[in-house]
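The full complex has more chains than appear here; those shown keep their coordinates.
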Amino acid sequence: DGARHWPPGEVSRIPYWLYSDPEVYRRELERIFYGPHWCYVALDAEIPNPGDFKRSVVGERQVIATRLEDGAVAVVENRCAHRGVRFCQREHGTATEFVCPYHQWVYAPTGELMGVPFRRGVKGQGGMPADFDPKANGLRRLEVARRNGLVFASFDPAVPSFEDYLGPLMLQYYDRTYDGRPLKLLGYSRQRIPANWKLMMENIKDPYHAGLLHVFFVTFGLFRADQKSAVEMDPAGRHGVLVSRKGDKVLNDVTQDMRQFQENLQLQDPRILDVVHEWPGEATVVMQTLFPSVILQQQVNSMSTRHIRPRGPGCFDFVWTHFGYADDDEEMTRRRLRQANLFGPAGYVSADDGEVIEMSQQGISSDPEARAVVEMGGRGTGNADHMVTETAIRAMYRYYREVMGL
Amino acid sequence: MIATLTPELRFEVADLYADYAECLDEQRFADWPDFFTEDCVYKIIPRENFERGLPLCTVWAESRGMLKDRVTGITETMMYMPRTCRHIVSAPRIHALGADGSIGVRANYLVVQILADEPARVFQVGRYLDTLVRSDGVLRFREKLCVFDDVLIDNSLIYPV
């Protein structure tokens, strides 16, 4: 019916049925999360040694990423080839094989079926048919890409190379933080957010909100709309990066537009803002969205991956993995952990985002026929050298419409 | 000087935990830092990180000043949906009396949270791993670890636990 209309080519109006329709969501899983895209799975540092594994998620499917003897990583679906059991129930561990508890079929970390109890029967009775082919009955194995400490996977054998998937510009930003130095795992935060997963992607692609919603940021100069900054994308428009730098706590005509600016706030213990300049160039914030599953955060000295795990059209889990570099000294680690107070479910700025997208879903889901107006910075989808734009959101939907056939 | 485990001390500790919960549930956040010493450590940490030896905390404060900054965040800078919380805390268990007069206490807690137009939900369960000391004649937390069992936080953790 009329509720499902979306004029061809339009990306500055986003219809709200995209955020709650079960059929749209089903197609997103199929074409986006299980299609020719790289989804984030793990850090190399989480599974350093052969046999180390981590349970992760691609779309709604659980997968297991295991370090192999040769240092490569295998990713397989956590679903027994026999009768479907999600056999691995540990979050992480070390294993040379996986045994399904139901009938103890045994799999190598690569998914190869290694053993079927009583395959040949017992005392000449029963067993699998003579033509049963273990090779055809392993676990579903995913494509794997690794680059400088992160592991990605895809269900689609036709997925392009990771480098082609990102494109040269995005790769350059990627390599800035992931420069080949080994990472050190600091820990996890896990949220369940009652909102459509795309709202989180939009949030991170949206520099317009950063200087307005995040009073803490603005008040203490970590982000301001008048700082030199940039919004850049891959040619397809699916990935994006926001780049900016710390500012000062000054009043000018920009703060006039920021109603929540709190002039008189002082930190009692300012160690949380004890920032050191760490990477080449002037940028102090580089937030990268890798469509569709992950946000790579570098804000001052805090780094994390933020993993999107969709759970139906109105919900996703958001898993933060914080880390530093393996050679950080104790002070640097402490600094990163301290700054972690800004992020995650209780973060001085990130809590704002989780809350506001839940509030978005509330407003959106009761009006599927209405639509968002995404016109800040015009109606185009090009790069910008400022923060006053929603271009990266529009660009994502340009790509989205194409892949979704909408 | 080592404290003595008198009935009075037990009652004082029990009252402290009740008052602490009330302070939070009644949203008198300005009073909250005063339950801590100046050089306190306060952590809210997932059991997952705690048991794996991973240092990341959901909230980590290294001083009463940082607690005050957290209150500023809650009351001045952070944007969040209105909510009420209710703590149900088991009887605090005094398990150690330190040579420095400190008192080791553990207690299980449950926090129920209520958002507008929503039924009450169990927001967090976990345990307090605390160290109390007497300062200015009053028992205060020198260290308070809130190790929560939940693997997922229901969107945001805004108020202290």
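Think of it as A and B in the order they're written, each chain with its own count starting at 1.
Here is the rule we use: a contact is a pair of C-beta atoms (placed from the backbone, for glycine too) under 8 Å apart; a residue touches a chain by one contact, two chains touch by 3 or more.
The shown structure was predicted, so the numbers you read here are calculated from the model rather than taken from an experiment.
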Quick one: state the whole-complex stoichiometry, one entry per label shown. A x3, B x3
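Just so we're on the same page, only the chains that are shown with their structure count from here on.
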Averaged over CA atoms, how far is the centre of chain A from the centre of chain B? Could you give it in whole Å? 31
In their shared complex, at which residues does chain B touch chain A? 44, 46, 48-49, 52, 54-66, 68-69, 72-73, 76-81, 151-158
Enumerate the contact residues on chain A facing chain B in the complex. 91, 185-194, 213, 215-216, 219, 260, 262, 265, 267-269, 271-272, 317, 322, 333, 337-338, 340-341, 344-346, 348, 351-352, 354-356, 358-359
